[in-house]
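All protein chains but one are shown in place.
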Amino acid sequence: MVKKAVQRVYLAVIFLFLYLPILVLIVLSFNNSKSRVIWGGFTLKWYASCFTDETIMSAFTTTLKITVAAAVLSTLIGTLAAIGIHAMKKRNKAIMLGATNIPLLNADIVTGISMMLLFVRFTNLGFVTVLIAHITFNIPYVILNVLPKLSEAGRSTYEAALDLGASPLYAFYKITWPEIRSGVFSGFLMAVTMSLDDFSITFFTKGAGVNTLSTMLYTELRKGIRPELYALSTILFLLAFCLLLVMNVHSDRTAVAAKRQDAHRHTEMRKPC
Amino acid sequence: MSKKLINFVNITKAFGDNVVLDDLNLYIRENEFITLLGPSGCGKTTTLRILGGFETPDRGQVIFDGKDITALPPNERNLNTVFQKYALFPHMSIAENIAFGLKIKKKSKEYIDDKIRYALKLVNLDGFERRSVDSLSGGQQQRIAIARAIVNEPKVLLLDEPLGALDLKLRQDMQYELIRLKNELGITFVYVTHDQEEALTMSDTIVVMNQGYIQQIGTPEMIYNEPVNAFVADFIGDSNIIDGVMVKDRVVSILGTKIPCVDEGFGCNRPVDVVIRPEDVEIVKPEDGFMEGDITSVIFKGVHYEIEILANGFEWLVHTTQLYTVGAHVGIYVIPFNIQIMNKPESEDEEAVETDL
Partner (left out) sequence: MYRLKRQFLAGPYLLWVAGFILLPLAFILYYAFTTDGGGFTLSQITAIADPVHVKSLLLSLKLGFFCTVVCLLLAYPLCLILSRFHFRHQSFVVFLFILPMWMNFMLRILAWRLLLSNSGLINSLFELVGIGRVKMLNTQLSVVFGMVYDFLPFMVLPIYNSMARINKDVVEAAKDLGANSLTVLVKIVIPLTLSGIISGIIMVFVPALTSFVISDLLGGGKVLLIGNVIEQEFMQGMNWHLGSGLSVVLMVFVIASMALLNIFDKDGGGAAVW
C-alpha cells in the first residue's frame, strides 16, 4: 500500500515537473498586467490582439506553412523510402539506416551549421532553405515509425495480392497501406511536433527576413515577450491537446472493438468442446 | 498408495465477471504424473498458475506438504515451472540460464558446474553450455527450460503446455523424453495440456476439466473406456454420441431401434446419452446389423479408414481396416459390451456444454 502511494507521488512529481511551465504560460496568457510577475486580473484581450499583431501573425503563418509543408513532404519521401529500404538486402538496408540516423543523432547545431554552409554557397537563405532543413530532420522520424509496421506486416501479404492478380498499385492501396497507415500517421505527427518545436536548425538556416515563432521569440527575449505570444501558444497547445485526446479515444475505441472481436473469435474457437 | 503431496481446497478464482475456477477440490499424490486436460478457458492453466504462485485464488487454500502456501510468493515455493513458450532468459548463455536458480541459492561454483553438466546430459544436450538461446531450435529451448527447472531439485515440476509450440514429430519424441525424465527424477509432474493424446500417453492420472469444473479424474484407461459424461467422451478421442432412451435394464432405444446393452439401473424410459467409439462399430451385411445405412464418405487415415455411414438420420463415424466404397448399402452392429450408457447431464453448466456440442 505504502509502495503504491510512493509510486503515485513520484508520478505526480514528474508530471508536475513536465507540465508546470505550461501551466505558468497559460496563466500568464490570461493576465491583465503586462508584467510577468504581477497578477493584474483576468482578461481575454491578448487572445483578441494576437490575431491583429502583424509580426506575430507573420511568424505564425510562416511557422504553420513550414510545419505543414515539411511534415507532408517528409511523410511522403519518408514513407516511400521506408518501403524501399524494407525491400533492400541486409547490407544496403544497414547503410540506409545508418544515413537515416545521422540527422537524428548528430548535434542540432552541427546539422544547422553544415546546412547553412551548403545553402549560402548556392542560394540566399530564406523560406525554402528552412523548409529543406526541416524536411531533412523530419524524414528519419517518419522512416523509423513506418519501418516497424512494414516488418510486422511481412512481405508475404503483398506478394500474395500480386499473386492473386492485383497490380502493384492496387496491392499497395489494398494491402500495404492499411498495415502501415498508423505508422505513417504517427510519423507525420512526430514530424509536425519536431518542426513546430525546432529552434536551432531554423536559427541557422533562416536568413534575415524569415521568422518562425521560435526564432521570433529568441530575438524578442531581450526586449521582453509580448503577452499575445502566451495567448497564441496556449491556443496551439490546447488545440494539440484536444486533437491528440480525440485520436487517443478513437484508437482506444478501435482497440476495444478489436478486443471484442478477439473475444468473439475465442468463444467460437471454444465451440467444438 | 503414496501420500497426498498437494491439496487444492475449495479454490475459486474469477477474473472480473469471468469465474474461471468454481470451488475446485483436487489432490495430487507424491511422484505422480498428473495431467490437467481440457479445452482453452477450462481453468487448467489458472489452476497451475495458482500452484506456481503467479495467481492468488479469491477463495480456498493450497496445501503443500502439510503447509498452507496460498499466500507464498513464487520464489519461496519448492516447485518449478516449465513455461509454454520456454521463457528462457535471452541475454544469458545456456549455462547461465540453468545456473540462475542455483546462483540465487548461493551454491558453490563446482556444485553449479556439476549440476549444469548433469542437467544437460539428462535432456540430451551435452556440451551446449556456451551456446546462446536464439541459436537453439524450439525443441532444444524447451529441453533447456526443463533443465533449468530441474537443477533446483523441486519436489514438483509444473509444465504448462510445454510441447504446444513444437511440431508433431518433435512433440512425440518429447513425450517419451518426459516419461523417461519423470522416472529418472522420481518427482511429481503436474502437466497442463489440451491435447488428449499427450495426456493419454504420459499420465498416471488425468483430470478432465471444463468451464472451471472437474469433469472426471482417473487413469488414462478409465477416462478413455468409461467416460462419465458426453463431454469427456467427446473430448477424449472420437465418439458417436446419440440421444437414447433406456427402455429397461439391458435394452436401450436409439434412432428408432431397440438394441441390447449391458448397463443396468438407469430405470425405465429414461433419456440417456449413448456413446459408441468409432472403432467399436462393425460394418456387416445389411440384414445382419441392427440398423441399415449408406456409406457417405471414406477417408484413408494410414492405420485405418475413417468411414461415415448415414443410418436412420444419424452420421455414424466408423474406424475400420477394411476398404468400402462410397454409396454401398451396409448394416451396423455393435456388441452390447461396447455400448456406453450415460445419464444426461443435470447441472446447468454441463447443459451449456451439451448444447455447444
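Residue numbering begins at 1 within each chain, and the chains themselves are lettered A and B in the order written.
As a working rule, a contact is a pair of C-beta atoms (placed from the backbone, for glycine too) under 8 Å apart; a residue touches a chain by one contact, two chains touch by 3 or more.
Computed from a predicted model, the values in this text were never measured in an experiment.
One of A:Ile77, A:Val128 or A:Ala153 touches the chain omitted from the figure, and that residue is A:Ile77.
Here the missing chain is touched by one residue of A:Ile56, A:Ala71 or A:Leu144, and it is A:Leu144.
One chain is missing from the display, and on chain A it is touched by residues 7, 10-11, 14-15, 17-22, 24-25, 28, 36-37, 77-78, 80-81, 83-88, 92, 96, 99-111, 113-118, 121, 132-133, 135-136, 139, 141, 143-145, 159, 162, 168, 186, 190, 193-194, 196-197, 199-200, 204, 213-214, 217-218, 221, 225, 229-230, 233-234, 236-237, 240-241, 244, 248, 251-252, 255-256. Taking the whole complex into account, chain B touches the unshown chain at residues 52-54, 73-76, 80-81, 83-85, 87-91, 100-101, 104-105, 145, 148-149, 152.
Operating definition for what follows: only the chains that are shown with their structure count from here on.
The mean-CA centres of chain A and chain B are about 53 angstrom from one another, to the nearest whole unit.
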